[in-house]
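Missing here is one protein chain; the remaining ones are kept as they sit in the complex.
Order of writing sets the chain letters: A and B. Residues in each chain are counted from 1.
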Amino acid sequence: MYLYDEIDRDMLADRASEFRGQVARRLSGEITEDQFKPLRLMNGLYLQLHAYMLRVSVPYGSLSPVQLRALAAVSRKYDKGYGHFTTRTNIQFHWIKLKDTPDILDELAIVGLHAIQTSGNCIRNITADPYAGATADEVDDPRVWAEVLRQWSTFHPEFSFLPRKFKFAVRASPKDRTAAKAHDIGLVLRRNRDGVLGFEVMVGGGMGRTPHIASTIREHLPADHLLSYVEAILRVYNRHGRRDNMYKARIKILVASLGIDEFRRQVDAEWALIEQGAIDLPPSELARIRAAFAPLNFESLPAISPTFEAERANNPALARFARNNLRPHKQPGYSIVEVSLKAPGATPGDATAEQMELIADLGERYSLGDVRVTHAQNLVLPHVKLDDLPAVYAALAATKLATPNIDLVTDIIACPGLDYCALANARAISVAQDIGEKFTSPDKAELIGELKIKISGCINACGHHHVGHIGILGVDKKGEEFYQLTLGGSGAEDASLGEMLGPALAYDRVAGAVETLVDTYLSVRVGDERFLDTFRRVGVAPFKEAVYVDAH
Amino acid sequence: MSTLIKLAGGTAAWADDDFVMVGLEDSVPLSGKVILSLSRYEAEAPAILAQGRKVGVRLEGADEVEALAPFLADLSVIALEFPKFRDGRSFSSARLLRERFGYRGEIRAVGEVLRELAAFMMRCGFDAFEPTDGSTPEEWAATVHRYRHVYQRAADSRAPAFVEREA
Partner (left out) sequence: MKALSANRLIDGDVVFWANGSWVEQFSKAELFYDSAAQDAALEQAKSQFTTVVEPYLFDVAEQGGIFVPISYRERLRALGPTNEPTHGKQAQGGHEIAALAKAVGGGHTSGRIDLLRKN
């Protein structure tokens, strides 16, 4: 884990101090709201429906126990005792007062946390594979490069007032756990034929009003040229991205309008003129960052744990948890443990201060001090010994953190929606809860298998609905909450955008429609097809017919 | 009353602005220093320069700095516009002028110019500012020095963190 050195800590302190001054100038009237708004957004402070919302950055989804405890403390002292994890692996506090924010930032800075560039038309949090350092299928640790990008992008003087927000995702595994193809820049670490480490660089993915799957701009960029190359991309975007219409200002629009070949030509031309030696990191700095993510001191353990096997055989609940929430770890005798924040009746992605503190304790005691956040709004204990699983499970179960539903129908991504967000058209949380009520049987959920439902309360798509196997988008139809359903989206390596199911449905029809979709799938699926596979085989027609047949 | 702040050697001060900004429809004054818009520069600057007068150019947000490449040696000042303060194109323009084209004259921020962005502007190579928020040179200097370190290289001479760490 990268520990902030004095320079990194000075940055946070200087930023917190700068923001304190800006808040004071706003409160005194020296600067107007128009002038202050971009400044507070660059510190992740939104004005929402009921209060200010502060979005704290969790760089590449990585948290230490100390940091989690600090977040819990902030939630208690300044908010209502909980936090909300987002689809960009950040954490939000929904009941913040402007006057407290300088103190909050000071307290977060002490543990190396901040809210830098979590909003605004700048480069946002760099997200990475939540299983980094634990999964066998990575060619390198993507966190190294996420940290490289984090530093390069922080207070970048040229790219802090882009046409629109800019999001990076980095992965190093054939499996995509980051929705990289739905990002402005998606980076996939690979070795080429000669074993040289490099990135497939993809640009122009994005959701929102006009979703796009990213295009590959470069198949293999040698890794040590990452910064100069992305600097070229950002410069072309900063100079030529549209500034006349905020709905047409993302890089995906520029790439689509130029075409990927012309866009590539412009980027390559710019890159050829950049003094790469000045921008790319020197090997010593790269080595320093890489050393922070050196392989951990795993114990040498047998691949099978008799303790765990015995407990699993005797405890069906543990067995179910193991079936759904564990993922293979590269080290024999260890497991990756997903912690679901989607308990029945809970708000998706929310964790109370007590829950955060428990996870901090478990992370400290059982996961080598390492906790992650996923873009599905769940948490991960990446390095748990199989021997310890029964104890970890028991502790999670005692705090409603052991729901055995990862990637299942009730593991729903939902944005805060109209209950909190000033931009929303409709609620998302209660839709997720209503759907959950239709699928209370864990057996049924396992029978259904992998089914990723994603709900956004508005077209800004913070719930990533475009890449949901079932996507649900809240729309405002004459003041009522209506929902547009889509099918067949995927944020994984087989990325695709969802296809519209039919006319928007009123609020009270949505959960029933999802139930009908699932029933349809179960009735036509072949073998062990997931919902997504069945949809791709049979198309939208049988689903549409089933849902709308009883529309009157 | 001066409305121009100049940065020099780490300090900021009010400066006399003896350049006249010639609007698109205006006629050029018969004497003195002038700043012409890009669209007029190529046609009208040579005659003014031939009189031994100093000439500058003003670029709008969408104007590309590459167009200035043939004229840089003659330009006393380049004014880059921020049509709204959130429009960050001129950051790229300034940086390219310094780093790619080696321009050493004055680069001035005009348009909606706020002191909260002073550090970004300075790092991108601006050394003169026409603020629209009533700010003073002292406030500009304070803002420029808010951050003890920087992470990346830009058009200024500040060593990035990775260089500091090597020391």
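Some notes on this structure:
Everything that follows uses one rule, which is that a residue touches a chain if its C-beta (ideal position, glycine included) is under 8 Å from a C-beta of that chain, and two chains touch if they have at least 3 such contacts.
What you see is a predicted model; the values in this text were computed from it and never measured.
Although it is left out of the displayed model, the omitted chain contacts the following shown chains in the full complex: A.
Within the set A:Met42, A:Ile96, A:Leu113 or A:Ala132, the residue that contacts the chain not displayed is A:Ile96. For the chain left out of this panel, the touching residue among A:Ala70, A:Val371, A:Ile429 or A:Leu532 is A:Ile429.
The residue touching the chain not shown here, chosen from A:Asp261, A:Asp443 or A:Asp508, is A:Asp508. By the touch definition given at the top, chain A reaches the unshown chain through residues 26-29, 32-33, 47-52, 80, 95-99, 347, 418-420, 424, 427, 429-430, 433, 478-481, 506-508.
FYI, only the chains that are shown with their structure count from here on.
The distance from the centre of chain A to the centre of chain B, each centre being the mean of the chain's C-alpha atoms, comes to 39 Å.
Within the complex formed with chain B, the residues of chain A that make contact are 5, 7-8, 10-11, 14-15, 17-18, 22, 31, 35, 38-39, 121, 151-152, 154-162, 227, 235, 238-239, 243, 273, 275, 278-279, 281-282, 284-285, 288.
Taken together, the chain B residues at the contact with chain A in this complex read 61, 64, 85-89, 91-93, 95, 99-100, 114, 116-117, 119-121, 123-124, 133, 146-154, 161-162, 164-166.
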